[in-house]
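Working notes, beginning with the structure itself.
The complex appears here without one of its protein chains, the remainder shown in place.
As written, the chain order gives the labels A, B and C, with residue 1 at the start of each chain.
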Amino acid sequence: MPVRVGVIGAGWIGKEHIRRLTDTVTGARVTAVTDIDAARAEEAAIPAGARVLPDGAALIGAADVDAVLVTSWGPTHAEHVLNALAAAKPVFCEKPLATTAEDCLRIVEAETALGRRLVQVGFMRRYDAGYRQVKQVIDAGRIGEPLIVHCAHRNPAVPESYTSAMAALDTAVHEIDVLRWLLDDEIVSAQVVTPRATSRRFAHLRDPQIMLFETARGVRVDLEVFVNCRYGYDIQCEVVGEEGLVRLPDPASAGVRTAGQHSTEVLTDWTERFAAAFDTEFREWIAGIAAGTEPTGPSAWDGYAATVITSATVEALESGDVVATGLKPKPALYGGAA
Amino acid sequence: MPVRVGVIGAGWIGKEHIRRLTDTVTGARVTAVTDIDAARAEEAAIPAGARVLPDGAALIGAADVDAVLVTSWGPTHAEHVLNALAAAKPVFCEKPLATTAEDCLRIVEAETALGRRLVQVGFMRRYDAGYRQVKQVIDAGRIGEPLIVHCAHRNPAVPESYTSAMAALDTAVHEIDVLRWLLDDEIVSAQVVTPRATSRRFAHLRDPQIMLFETARGVRVDLEVFVNCRYGYDIQCEVVGEEGLVRLPDPASAGVRTAGQHSTEVLTDWTERFAAAFDTEFREWIAGIAAGTEPTGPSAWDGYAATVITSATVEALESGDVVATGLKPKPALYGGAA
Amino acid sequence: MPVRVGVIGAGWIGKEHIRRLTDTVTGARVTAVTDIDAARAEEAAIPAGARVLPDGAALIGAADVDAVLVTSWGPTHAEHVLNALAAAKPVFCEKPLATTAEDCLRIVEAETALGRRLVQVGFMRRYDAGYRQVKQVIDAGRIGEPLIVHCAHRNPAVPESYTSAMAALDTAVHEIDVLRWLLDDEIVSAQVVTPRATSRRFAHLRDPQIMLFETARGVRVDLEVFVNCRYGYDIQCEVVGEEGLVRLPDPASAGVRTAGQHSTEVLTDWTERFAAAFDTEFREWIAGIAAGTEPTGPSAWDGYAATVITSATVEALESGDVVATGLKPKPALYGGAA
Partner (left out) sequence: MPVRVGVIGAGWIGKEHIRRLTDTVTGARVTAVTDIDAARAEEAAIPAGARVLPDGAALIGAADVDAVLVTSWGPTHAEHVLNALAAAKPVFCEKPLATTAEDCLRIVEAETALGRRLVQVGFMRRYDAGYRQVKQVIDAGRIGEPLIVHCAHRNPAVPESYTSAMAALDTAVHEIDVLRWLLDDEIVSAQVVTPRATSRRFAHLRDPQIMLFETARGVRVDLEVFVNCRYGYDIQCEVVGEEGLVRLPDPASAGVRTAGQHSTEVLTDWTERFAAAFDTEFREWIAGIAAGTEPTGPSAWDGYAATVITSATVEALESGDVVATGLKPKPALYGGAA
């Protein structure tokens, strides 16, 4: 009996996940699709053999929808997730969980009131084989207590619509989530320093940026975000501990020697970098639903934290100051003391 | 409508592939299982929701079996594959296609008579991302015409039942297939030179061995087979051409610095090394059947060639001589001139 | 006719350089040694066949001393360098040039008054083959305009006498010099953020530290200084530019595969890391003197800049603020506009 998934939002990422649930992940079937653009919903539904429903509420309420996937426009996420919680259906929400801390908290409160986890947020890096190796090394105590993390997140180029704030909201948000998970620690402050901007791209954009985070246990993170680095899509992460360090591996690539150079490929298309992580993310999500267990992936709380921390980072960029993230106490449902 | 697969042989690899077709590959369903040990068949069938059939012939003839997977004991392969051809059903046969050149040729002839390809042989390396990168580099002409290939196939240890001949028949057979594919060339002779044997293992065994192959176009291959190397499962392949070289990547592994060493992991469990390749192999096989196209993987001809070349390699080991492989001309069905 | 060198200061580094000038560098001879501890001077002088002189002034004035090497206690450097300038003799001064900005400026003024360069300061990294490769890549324009530099300077352990301020004064000073040279740019501000301190070492010490520098052209540098990292002596430097990046190579080390690990050595003794750089530094210094040309190595101005910038960094550590370095305008003698 496959898990029947209803998908809200049939844009690029929605279609990509419909394809994934249909062709790559076993045990799932997309049964319903909705989108504000009905033609787009239709187009996405056909290859999956799904029907089109008029809106999110109808989809969430449908009898043939066991679980909900939210891939619509960010500002609509909160409403759909709250509706899914009200219907007590598992819901996977692409980042962000909600665009404001208040909306995130409403979701956290609704889920806490329910008393069990139904929400998972789409931070796929926790499913990347390389990051999992890094976490294993840390958790096994091989490098001792973490003290510092050095990260870089580089994209070859972004479109003109990309703003300086998106460096935190859309780009660094992935590191923010994965670091909280790697370190099992919370980010308490953010600062941003801005190198001279690259001249190769739009004048309005602060690019690159160096973000500095501090965690509750005093770990310091420096994160270079450089979204017009031209040479490739390159994700770096090095955790330095009291006994040693561990470094995220680059993707395996055949070495070629020609014309006085030994070279390996650097990916330029980001979808290749985390394609396997996306597959694993959905495989584990579906397996959990089929087994009737609570999701183990990024929680509503993680979604809240990401929104708060990225907002603080944007404020830090704009003010030049160190900005405290001011996260609320974590409820017991998410492993906290509150 | 999933492709309904019947599985002949429910040993370790049979169970592994049943699990793969059930849990990992979409579009397939295992509907029938058979094994000479009925209890073992039962045990393998249950998790897949398949029924048990009395023997291979019954399974191949079953109406709810669209395609056949042969994972039984090697000497029985030929019979099952020939039966599947007689029933005009697609058949995936784990290596070897057959244990004698004669039996392989009977299959090739049967398929040739049929006039279309139905047989695929289970050489999974062609589906490994690293080997595919190597092939892309060669095919793009980046290293020029290949002249030499250096390979190593190392296992940490083998059981006492492993014989010196198995170094070719069971171990080097993977390189033999993948090299023929990488180079799009045929192996015409084999020689084996034997270093002093490792003292860390069974006295009866010639381990390591260095196999030397020559191809029709004059490429020379040296292949170290060392199945008790202790340190890990390690597959190396370097192709040297007129303009440069390309090297198979090691699996990506987090780098760790502690105690005066920078280290990455070397796999010790071979099933990890090619797990993704097995998945891709079956995903592409099932997709082809669903689409009604002929298989693009290793053919009956490739299975024949592998059996002939490994036999010649065993003869070379035993005689100390250079042994010609003496392959028949390749039929047109497999891209040959015959 | 070898260059006759007089050495002021016969401690560890003085003896090391006497050995280097005697055994490794051709074209030089140590003819005189002085030290506040006459026995130590004697001990250092004997293997070089040099004589012992009572003090720096006598040594600088000696007829058989063509060039002066200052390796005495830091606070005495300025006096010896000024004396050498007064005597118009080439002088190589180990870092720091002087312990105060004022003393450094007195040297700069004396040399400027003289109208030609006689002073070289002992920053050996500019002579390291790896850093020279990095500079070549930058200067050739291969990575475009530099925007960011990520550095790490890690030592396995330091003695209890090491203070938090020494992280800048003694350790980061090497990166400060080499970065100014690599980028051909000036450091205009410093900030220090402090991760939780390692628990594996002295409680008084802020270790590790992350230093943040900004250059006149807007390049941002983050430098991790971690002097009790335990695992090794490890120097990292990565320069990110508008078109790509370049990374300082690790020292070449034989790769070993045993017991499930591929490992290379990380040096634990810092003297090995830059031994060849020290040799090249002195070889080029001696060759320049023999040729009668001005030194091309780190100048008195570089020594002044290092002292000012490290002082600002200490102030930044103590205050938590961003501290402007406030360097004076660079005189024309050193390539500046002043």
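Methods note: contacts are C-beta pairs under 8 Å (C-beta built on N, C-alpha and C of every residue); 3 or more make two chains touch, one makes a residue touch a chain.
Because the structure is a prediction, the values reported are computed rather than measured.
Per the touch definition above, the residue from C:Ala57, C:Ala87, C:Val256 or C:Val322 contacting the chain not shown is C:Val256. The chain omitted from view is touched by exactly one of C:Gly11, C:Gly218 or C:Gly244, namely C:Gly244. In the complete complex, the hidden chain is touched by one of B:Trp181, B:Tyr231 or B:Trp270, namely B:Tyr231. Looking at A:Ile13, A:Val188, A:Ala252 or A:Val266, the residue that reaches the missing chain in the full complex is A:Val266. Against the chain not displayed here, chain A makes contact via residues 230-232, 234, 250, 253, 257-268.
What chain C contributes to its contact with the hidden chain is residues 22-27, 129-130, 133-134, 137, 142-143, 243-259, 264-265, 276. In the full complex, chain B touches the omitted chain through residues 144-145, 147-148, 150, 152, 193-196, 198-200, 208, 210, 212, 214, 217-220, 222, 224, 226, 229-231, 240, 242-245.
The criterion applied here is as follows: only the chains that are shown with their structure count from here on.
Of all the chains, the one whose CA centre sits at the greatest distance from that of chain B is C. The most central chain, judged by C-alpha centres against the centre of all protein C-alpha atoms, is A.
Centre-to-centre spacing of chain B and chain C amounts to 58 Å, using the average Cα coordinate of each chain.
Counting partners per residue, chain C has 230-231 as the residues that reach two or more other chains.
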